[in-house]
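Below is one structure; the comments refer to it alone.
The excerpt is restricted to a subset of chains, each kept in its original location.
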């Protein structure tokens, strides 16, 4: 593993980061072609919550959170820390003190493929965290990893500077260079959904709105009455 | 798999559906002889929550939510949609738009043996969902399944028209033709529990209320004092 800390990564514009955050995880995931979604074990430690930021990535080892301290210095306001591990582990490598440090640098949240602790304090601080576990298990600071290298987090390949969107539904990553296009696709999707929502609220059926009846018949769906009468 | 949509299933009376909902999952499960309980991975996406309804069943495939659109049309006010999959999958096959559609038809909730998304919106709408995961992973509409056929959901065999009772404790299913008898058993159980609760609140012990001491001795329980003194 390259033991390196990379400075001065490129980031997407604050405007597009904010726009993708407003759209939310489900819309962004669909808008970029159903890719980039973290596996569903990655859950917020408190809800409701919704945030977006630029990814500063960390690669570390089970039970060792040394690299998180290195990463703090490389963060800018509006960043989110994205922590990957070299192997599955649930130790609580993030808590109140690191959150205090990140918050003082303007970091807006954390995604960690391991455990998190001090849940009550983090909720009070309104510092948002998505993790695979809640665990108070302490960690050491013994083995060097890397900051701002490409990582795999919860099944997704993430590049430093990618946009992170996270809310009650989970976490999605958007490649930095795709962010503008995905934002436009979100606009289109939201407009279309607003129309569909209004029609559904009035009792119209998706079967009709999406014109599914013919294709269902072609594919073999048959309607019958229940043989059983009360 | 039969690719069929069954109309006009029989349902239990609204009165008994409501009564079982009041009794709640734990009481109903006990009252029907400790059967019909969904495995505990089936959890509400927001709490507190409590609802009951008649099961409209859906059988679909991993990553494919086409049949949910077919099911909407076959629902009546007071129904709950109960979605089974042909294989384990956590994709988010239900969200705000489908909930809008179901709510406009009077459907009171959803049990889905897969993932659910748009959690924040569903909480705002107060639309209750029990699922095995929260996931924004989008689905396709490619393969025909079935509506209102017998299914297995979270380890329970469910027949269309069965009564669904769901709350913070999970989900239990009651066969339609047993519903009245289970309701009476709930009455009896609640009365008995009220008496026991009052005695326990006053400090009486279950050992005495349930007359367990003799049987414990027969089965070999021995009381001793701790050898260790402070």
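A few remarks follow.
Chains: A and B, in written order; residue numbering restarts at 1 for each.
Note that contacts are C-beta pairs under 8 Å (C-beta built on N, C-alpha and C of every residue); 3 or more make two chains touch, one makes a residue touch a chain.
Computed from a predicted model, the values in this text were never measured in an experiment.
Displayed in place are 2 chains, all sharing one sequence; the entire complex defined by the structure file totals 6 copies.
Operating definition for what follows: only the chains that are shown with their structure count from here on.
If you lay the C-alpha trace of chain A over that of chain B, the rotation comes to 120 degrees, to the nearest 5.
Chain A and chain B have CA centres that are 30 Å apart. If you check the complex, the residues on chain A that touch chain B are 24-26, 29-30, 34, 37, 40, 43, 47-48, 50, 167-170, 172, 193, 196-197, 200-203, 205-207, 210, 212, 216, 219-226, 228-230.
Listed in rising order, the residues of chain B touching chain A in the complex are 3-11, 66, 69-70, 72-73, 90, 92, 95-98, 100-101, 104-105, 115, 117-120, 123, 133-138, 141, 143-144, 148, 160-161.
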